[in-house]
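Excluded from the complex is one protein chain; the other protein chains are retained at their positions.
As written, the chains take the letters A, B and C, and residue 1 is the first residue of each chain.
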Amino acid sequence: MKMSVRLAGLEFASPVLAASGTWEFGLRFADVSNQLGGIVTKGITLEPRAGNPPPRIAECPGGIINSVGLENPGLATFVGHFLPRIGRLRCRVIVNVAGSRPGEYAELVERLAHPRVDAFELNVSCPNVREGGTAFGASPAAVERITRLCRRRTKKPLIVKLTANFVDPAETARAAEAGGADAVTVLNTLFGLALGPEGRPFLGGRTGGVSGPCLKPFALYCVDRVAPAIGIPVVACGGVMNGADAADFLSAGARLVQVGSASLADPQAPGRVARELATFCRARRLRDWDDLVGRTRREN
Amino acid sequence: MKMSVRLAGLEFASPVLAASGTWEFGLRFADVSNQLGGIVTKGITLEPRAGNPPPRIAECPGGIINSVGLENPGLATFVGHFLPRIGRLRCRVIVNVAGSRPGEYAELVERLAHPRVDAFELNVSCPNVREGGTAFGASPAAVERITRLCRRRTKKPLIVKLTANFVDPAETARAAEAGGADAVTVLNTLFGLALGPEGRPFLGGRTGGVSGPCLKPFALYCVDRVAPAIGIPVVACGGVMNGADAADFLSAGARLVQVGSASLADPQAPGRVARELATFCRARRLRDWDDLVGRTRREN
Amino acid sequence: MRPVAYPVLARRRLCPDVFLIELDAPGLAQRVKPGQFLNIRVGDGPDPLLRRPLSVCDADEGRVRLAFRVVGRGTALLARTRTGDRLDVLGPLGRPAPAPRNRNVLLVGGGIGIAPLLFTARRLATGNRVHAVLGARTREQLILRREFRALGTKPILTTDDGSLGFPGPVIEPAADAAAKLDRPLVFTCGPKPMLRALVRRLDPVPVWGFIEERMGCGTGICYCCALPRKGGGWVRFCADGPVVLLNEVAW
Partner (left out) sequence: MRPVAYPVLARRRLCPDVFLIELDAPGLAQRVKPGQFLNIRVGDGPDPLLRRPLSVCDADEGRVRLAFRVVGRGTALLARTRTGDRLDVLGPLGRPAPAPRNRNVLLVGGGIGIAPLLFTARRLATGNRVHAVLGARTREQLILRREFRALGTKPILTTDDGSLGFPGPVIEPAADAAAKLDRPLVFTCGPKPMLRALVRRLDPVPVWGFIEERMGCGTGICYCCALPRKGGGWVRFCADGPVVLLNEVAW
């Protein structure tokens, strides 16, 4: 079976992508990028962001809680320093962008009109920033507005990365579709709080976002709920550790699958997951993705 | 330090309760009930409910997903058979009730006007039933209405058990307060989906509710968010396995703490947690609950 | 009912994927009855959360033996147990199987389902006539043959691949054995399809089955175990079983 898959007119060599924020800009492992469908970059903002003070990560049963807070070099350094090097990557490149005002998203996608950028992921779901982030992601109106503003400034595929924190992602997914999105990513981290021994918030950002295997049942629920609710494809994300997890998300209706926290335990995880998924499909003699995608809702 | 705590005019010997659905009616371990503040019964409905077909439970990293679906003997059998025996319990008894229409909650609390019932927990948050459940819990208006209807029919304390599935529990907590609740429980299980090897939903109820340690960071976040938003006390629930977990929830602002899934691994868990919490408080020479409760938001 | 940590006296491999663990547990060995099970903690973190239920395979002289097949993460963790470790055990749980006197008892075990029948055979051997039909995929998988013989039962053996005893499943040899016995009391444990076929084949003979389906708490408090009962409703088989009259189950 052919492992490649199309989304918004782009061909991905595999449905497996490295998620935003857990593979930086892909340059440290550029040599294995050909094993992947693509990489989603760390979130980029207009200005450089320092992020939250340490500690930025805590463990929880079956996962982690992070409060990185969108530390990133900012648009100018990204364009001047990283983007030229990203040419080395032998997979699709999706740039994750985040704004603290709706107009910032539009400015970001416009100024990132570079041939090596294949698509954008609009991060309206970061739990670790004061402005924007989940505040946008929890409002269908804001999601639609941001998507529409970006749609006007770029022809490249727009993937809106949703949250399920205190909002039904099926609603915001419909809003993204109405705004002109080509796909939605389901989902970003879940709100979480970790306390230190003194009963005070442990993370430098006070609260954080939960990710990793413990998030998988909820993410799978959300993908299974969102996929039939919209006419555009779903990119799944949440707790994928291996090929079987990836297959589960495709079964639940996703077209692509991202690997996030698993890369912290093993930076080779995205490539490994892609290989394991291929083995999975071969072992089951699947003929094409339709044999797998959406099985949770199929009668036979 | 005295371990007892008051809520809605009731004294609880310890802040630790057994949660609903994970200690049945307390009768199997009545001999250790004196170690607890109280027990919340399995959810009771007007009519007996068969619940969902098996399998009803799956494991996930750091927790479980259940789709019991509110199996219970119904009001009549509960009143006739279980309630007389519940007199044996040497702790507070809170009856968890669930309705598929708002009026059913009111009927339940009225017909449960029995001296051995100390309080009610209104379950507007079960993820495993078609009608009612999270459908009510996601709507502040429905939460307020149900609470108000019950308020008119009973003088006993009303604790509204909230969900955070696709709704901000601070909003529904305010609604419960407006409807006349004496406290809120934060929170019920998180939506979750588990797939079998064939990519089909594994649980008999198709989807389920996630609970256990993997839920703790999210539950803690919610308690820390809800407690300062309302004037009534918060009863915490989600992933408590030991005394330190219980202390974390008190730090985050809860007055009482429930132990749920931990009882599946060890039916002695609620009593053990209560003892561990007492040891925790003694070791830190706490003088009263104010030294602990709400520490996450305190300056010094 | 509190969890107790019992010292592990021995751990042996019975066949490639089946292990036997022997616990030093005098009180438990005395108290436990055939049909009951122990709920075992595997791992030591918050994951996996649930215990794993295992039937008592044998108990005598202060020792309790468990035999289990490695089928997933929990049993794989359990297989790593070493002599000298302690096993965190909750039990005995469940209702004892019926304990007849002066009857013809027929035990029908398939695969790892042979394990709990050994303890049943031991306890029913005095005062009853115990017959057994034991089957497995291969000769190698046909565990505990020697132990059954040591009890004086001469088990009829079957293997799917014909490498030992009758070739094929246990059903026909079991039916033949049952036909020869006066009012036989049948106890069986094995994979679901085998239990189903056996009940159908022996109908209307009452067949008591050791249920090994998925459960949550094992103590009757979570309502996560549910076996469909003929005519509606469920058997909460952790508390009302795990040995149930299979004729009443609507599988």
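Methods note: a residue touches a chain if its C-beta (ideal position, glycine included) is under 8 Å from a C-beta of that chain, and two chains touch if they have at least 3 such contacts.
Predicted, not measured: the structure shown is a model, and the values here were computed from it.
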Worksheet item: For the chain that does not appear here, which of the shown chains does it touch in the whole complex?
Response: A, B, C
Item to complete: Specify the residue from the set A:38, A:63 or A:201 that touches the hidden chain.
Response: A:63
Discussion item. Contact with the hidden chain only, please: which chain C residues?
Written reply: 43, 45-48, 73
Discussion item. List every residue of chain B that touches the chain not included in the displayed model.
Written reply: 61-62
Fill in: For chain A, the residues touching the chain missing from this view
21-24, 28-29, 42, 50-51, 53-57, 59, 61-64, 66, 68, 71, 212-214, 241, 261, 263-268
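Keep this in mind: only the chains that are shown with their structure count from here on.
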Worksheet item: What is the chain whose Cα centre is as far as it gets from that of chain A?
Response: C
Discussion item. With centres defined as the mean C-alpha position, give me the chain A-chain C separation in Å.
Written reply: 47
Practice prompt. Could you give the separation in Å between the centres of chain A and chain B, each centre being the mean of its C-alpha atoms?
Written response: 34
Response to the item:
When centres are defined as mean Cα positions, the distance from chain B to chain C in whole Å is 36
Response to the item:
For chain C, residue numbers touching 2 or more other chains are 46-47
Worksheet entry | Contacts with two or more other chains, residues of chain B listed in rising order | 61-63, 212-214
